[in-house]
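Showing just some of the chains, left in place.
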């Protein structure tokens, strides 16, 4: 089958190796690129096309070759595949959807009417929240409500 | 195959009908039960056992029969099934995981080390955020970080 993402997949592997080799954390890279943390990781790992200027800056920071820098700017096929669901860190989010999916749906419709939260005009943020019983992961999803309309 | 959730599934249908018939919104029910909104919807629709006192209060509010009030207190099998994923309102959250799953994983490990955000010691909140370009759905997930440890 055609591997529609061949060049971006290779770029993803190159970026991951480069980050592992570098002294920079994702947080620092995001700061250097002046972009939000999760957007930065997602974009450099293949979920968003990276604007040329940012791709070049990332190339300098991570010492990426030119092909990789170009590949980062390509429009990706966002096809993550189901196997990621098995990873325990990622699975917990799927489990939340299984447990709270209908409740999210009911709450959205009650508050906003018939429609959806956009996953396109949307941003996601992950922070640490300190807590005496153990620090907590705090994820904020903020998406525009879109009303069903003809 | 054994329907492990037979009594709770029936209770879920009864609750939904009762809410539709009643004048109460989920928000009002949650307020009456003095519990968070999403917890209230999820619990009454089968994702959590409802403590006896709350089940009875819900029974009064929604005019539920006694079997339903008892069923709400049962320990559920939390098996939502894959078909819910197809609903557009719910699908957008799955799509976010497909697009941002690896980024969430990288960010968690960079900030906290090897481990997961608990989906058990965790709460989820949904609110409306006003915005001149169209109001936004804001979902906050807040779960305890759990470190892999032997």
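Residue numbering begins at 1 within each chain, and the chains themselves are lettered A and B in the order written.
Basically, a contact is a pair of C-beta atoms (placed from the backbone, for glycine too) under 8 Å apart; a residue touches a chain by one contact, two chains touch by 3 or more.
Every value quoted in this text rests on a predicted model; they were computed, and no experiment measured them.
Taken over the full complex in this file rather than the chains on view, the one protein sequence occurs as 10 copies, with 2 of them shown.
One rule holds in what follows: only the chains that are shown with their structure count from here on.
Centre-to-centre separation of subunit A and subunit B, using mean CA positions: 24 Å. By the touch criterion given at the top, residues 25-27, 37-38, 41-42, 45, 47, 78-80, 84, 87-90, 92-112, 115-119, 122, 124, 126, 128-129, 131, 133-146 of subunit B touch subunit A in their complex.
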